[in-house]
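What you see is the complex with one protein chain gone and the rest in place.
Then we have chain A:
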Amino acid sequence: MKKACKNIISYTLLSLGAAVMLLPFIWMLVTSLKTPAEAIVIPKMWLPKTLQWTNYVQAWHAAPFARYYLNSLLVTSVTTLGQLFTSILAAFAFTHLQFYGRRTLFAVLIALMMVPGELLLIPNFVTLAHLHWIDTYAALIVPWLASIFTMFVLRQAFQAQPRSTYYAARIDGANDWQYLWHILVPANRTTITAVAVLQIIGSWNSFMWPLIVTNSDRLRTLPVGLTAFTSEVGTNYPLLMAATLFVILPLLVLYLLLQKYIIAGITKADLKG
C-alpha cells in the first residue's frame, strides 16, 4: 500500500515536470498553425479552427531559409567529418604509436580542454580577419576542425581495444593505416557515432561564432538567420513559430532516432575521465 502510494506520487511529479518540459514545444507547434488573429486572442485557444499549413510555406519564402538550411548542413557535416578525421588520427597516435613527449603532449591537450572557448573568440576573430576569411565558409568551419574532447573520448575507446587484434593484423601484413581504417574504426563505430552526434548538435545549434564571423545573408546558418528573421517578421507569431520549427525539427528527428548514442556519448565523455 505504501509502495503504491509512493509510485503515484513519483509518476504525478514526473508527469508534471514532463508537461512543463513539453509545453514550449507544443505551444510552438500550435501557434504555428494559427492565424495571426487566433494567436493573440484571449482567452487562449489550444487548437485553431482550421490548421494553417500555409504558414510554413509563407515563412519558408519570407526569408532565404533554403539557403540557411544548405549553409547549416554544409557547415555541420564538414565540421563533424573533419573533426572525426583529425581526432581519429590523433587518438590512434596516442594509443598505438610510440613517440618522444607523448605523455607531455597529451597532458597539455587535456589541460587545454578546460579553456572556455569564448575566451578565444576575439583573438580568433583577429586571426581570421588577417587571413581575409571573415564572411567565408572557411571561417565557419576551419577553426572547429579539431576537438580535443572528441580525440579524448576516442582515445579512451581505442585504448580499450585488445592489443592482440593489432598484432594479429600486423602479422597478417596490414600496415598501421590499414589497421586503423579497416579494423579499429569499424570496431569502435558506436563511440564514433556518439561523439559525431554530439558534434552535430553543437555545430547545428552554434550561434555566437557564426553571428560574429558572417555579415552577409548568404552565409548565415539557421540560428543566425532565424534571429535576423525575427526583426523582419515583427509580431506575426505564427510565422515566427513556423520558422522556429524549421530550425528545431531536424535535430529533434535525429535525437529520437539516435537517442541511445547521444546519452552514451554524454555519460562516456564525462564520467570515464
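To be clear about the criterion, a residue touches a chain if its C-beta (ideal position, glycine included) is under 8 Å from a C-beta of that chain, and two chains touch if they have at least 3 such contacts; residues count from 1.
Methods note: contacts and distances are computed from a predicted model.
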Which name from "Probable oxaloacetate decarboxylase gamma chain", "Na+/H+ antiporter subunit C", "(2Fe-2S)-binding protein" or "N-Acetyl-D-glucosamine ABC transport system, permease protein 1" does UniProt give the chain that's left off? "N-Acetyl-D-glucosamine ABC transport system, permease protein 1"
Considering the complete complex, of A:Ala18, A:Leu81, A:Ala107 or A:Ala168, the missing chain is touched by A:Ala18
Just name the one of A:Thr35, A:Gln58 or A:Thr86 that touches the chain not displayed here. A:Thr86
Contacts of chain A with the absent chain, listed as residue ranges: 6-7, 10-11, 13-14, 17-18, 20-25, 27-28, 31, 39-40, 42-44, 85-87, 89-90, 92-93, 96-100, 102, 105, 109, 112, 115-116, 118-127, 129-130, 142-143, 145-146, 148, 151, 163, 166, 170, 176, 201, 204-205, 207-208, 211-212, 222-223, 226-227, 230-231, 237, 240-241, 244, 247-248, 251-252, 254-256, 259, 262-263, 266-267, 270-271
